[in-house]
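Please see the structure below; I have some questions.
Selected chains only, in their assembly positions.
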Amino acid sequence: MPKAATRQKAEIKPRSAKTSTNGNRSKKAPVNPTELAVETAKAEFEQRKRSQQAEIKKTDKTLLREMLYQMVLGRVFEERCAEVYRMGKIGGFCHLYIGQEAIGVGSIMALRESDYVLTSYRDHVQAMIKGITPEGVMAELYGKEGGCVGGKGGSMHMFSKELGFFGGHGIVGGQIGVGTGMAFAQKYKGTDDVTLCFFGEAAVNQGIFHESLNMAQLWKLPCIYICENNRYGMGTSQARAMSISNIAKKGESYGMANEFVDGMDVMAVRSATLRAIERARKDGSPTLLEVRAYRYMGHSMSDPGNYRTRDEIKKHQERDPILLFQESLKAAKVMTEKEFEKIRQEAIEATEKAIKFSEESPFPSEDVLLTDVFA
Amino acid sequence: MQVLTIRDALNQALREELLRDENVFIMGEEVAEYDGAYKVTRGLWKEFGDKRVIDSPITELGFAGLGVGAAMAGLRPVIEFMTWNFSILAADQIINHAAKMLYMSGGEFNVPIVFRGPNGSAYQVSSQHSQALEAMYANFPGLKVVMPSSAADAKGLLKSSIRDNNPVIFMEQETMYGMKGEVPDDEDFTIPLGVADVKREGTDCTIVARSFTVPQALQAAEKIKEEFDVSVEVIDPRTIKPLDIDTIITSVKKTNRVVIAEESHSFASVGAEISHQIMENAFDYLDAPVKRVSTAEAPNPYARNLELAALPSVDKIIAAVKEVCYL
């Protein structure tokens, strides 16, 4: 059957800012967070730079370098994913994290190794930050034996028990329930480990968000719920799907600690996560973080992106989290352009190594079709 | 006659029913401004506007429930699940509410609602996105279950489903949306629920196929004809519930041999049901046990080679036909 017929591999072709596609607009004028972003983008960038510098000065240089490396690796790796996807090397869906790297890096790198992480289908970068190799992730995308789950999971389902990476989940919101249970187990076992549970802003509308937060607060489970608000659930902006705009505030329905964080600012994400971790390690108290960022790419590789303008995307790119972090590191005199270039080269090399590995890795043997059904 | 893809045939059916009856509305994720995740609702929001074609939050249980209530109050909702996999979140509203409302209200409230969307595998979308769920829903009295395999069937059956006064589970197949076929031009073209279609006549063996496996069965039949000069009849029940067992039995009484091909897992499947009903109704006519071809008893894998190994295929159907024909 014709693959092309059902999978549109078009690049992002957003409609121009001027053209409205429809006379029949929702009566509810969507609150456009972009407009705000436009005016304040530059100012915010400068302000963020200042506050980042302050944070940077308090932070270990090796860690800072590793944070930048992970952000750049995420970016480079996924740009390459998009390329090889278009070449037909990757099947199924492919959801990219480009633009959101500061969230994964700022939060996961605030953890210790024994802590747990899980997220949605948009999981490549989080998986790598938690320690799965670029080879393991890329070969999984290729559906090869060398993939981190042997080719059985694919883009949406990266896992590693050893590294405490609990997936990679495809049902919007499903991982919120699972993550709550992981935190339950951490407390039950008497550890002071914590769970980071990531999900998109559209997943907040699922019932399981509500059910989970109630239990987590009622029983004080050390779960840090990180809502990655990238403004859209597929083609639907938050304003068209949610009756209020302030997601952090929903924590108050459960008496849960909550905080709004700028997700373009890796140091801000890091501090907010550290505060949440402290609460969680102390007595298990959970936290809801709303971390606002922006998804540069389409929802998945098959998304033509007609629901937003090129301008909207560009404005957000002006506040790019990698750019911002580099500027701050430079201003704080912690790193130089040269080091940035070196990091970029390392990321490219790691990615190319991953591609090579994936190309060479064999397809899984058909013998494994019926293994892993039961333990 | 016009030649349409299944996607466009469904789109036409939706459009015509929206025009015909203002109580019909469409709701689901991305059905409106985005034109549908798989473009089945393309253009409808532009034509009919916010009132009739509605983008919902990602809230499957909620909007399925909303549909049930709206149907009880006299509307005719068409609820799209982006894929049937996500309907599992809404299963309580479908099974405990929609299916039982008429009965437990002693006939007071019927629920004229269509739940629709793609069912089964796509291309490498992995375990959580590749399930064929017809067995799950067909087990519950009060639900009709429809699974078209051609453009004409898609259109005629969807129109009938929307006009039906009961909850209808309408299952499409993503990989088949682009398949083309002739579709009658008549705006009142409908196909009644509960009538099977003989997709190909034959005398030596019957294949009962539905949805994904119908084109495979037809191809298999051609190849078997060429290779073994065995004449295969292909029957598509089209509606799983009510099931037109009579048409199947008539065929079995003629061919005496049956293969059932289905994309779902096999255990307690619709294929098992058809097999049992064949045994019940044509026991003395069977020259061989009924053989099923189903998806492997594992969650669907991602890797393309594994996925192909898991799914039913032309070759697997041919092998099964050979087995029941002792070739």
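Note that the chains take the letters A and B in the order they are written out, and that residue 1 is the start of every chain.
Following the convention adopted for this analysis, a residue touches a chain if its C-beta (ideal position, glycine included) is under 8 Å from a C-beta of that chain, and two chains touch if they have at least 3 such contacts.
A quick note: this is a predicted structure, and the numbers were derived from the prediction, not measured.
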| item | value |
| --- | --- |
| Total chain copies in the file, per protein type | A x2, B x2 |
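We adopt the following convention: only the chains that are shown with their structure count from here on.
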| item | value |
| --- | --- |
| Chain A and chain B, separation of their C-alpha mean positions in angstrom | 36 |
| Parts of chain B lying in touch with chain A, wherever the complex brings them together | 5, 29-30, 33-34, 37-38, 45-46, 49-50, 55-62, 85-86, 89, 122-129, 174-179, 296-299, 301-306, 309-310 |
| Parts of chain A lying in touch with chain B, wherever the complex brings them together | 1-3, 5-7, 21-22, 24-27, 91-93, 140, 143-144, 151-157, 169-174, 202-203, 205-207, 233-236, 240-242, 306-307, 363-364, 366, 368-370, 372-373 |
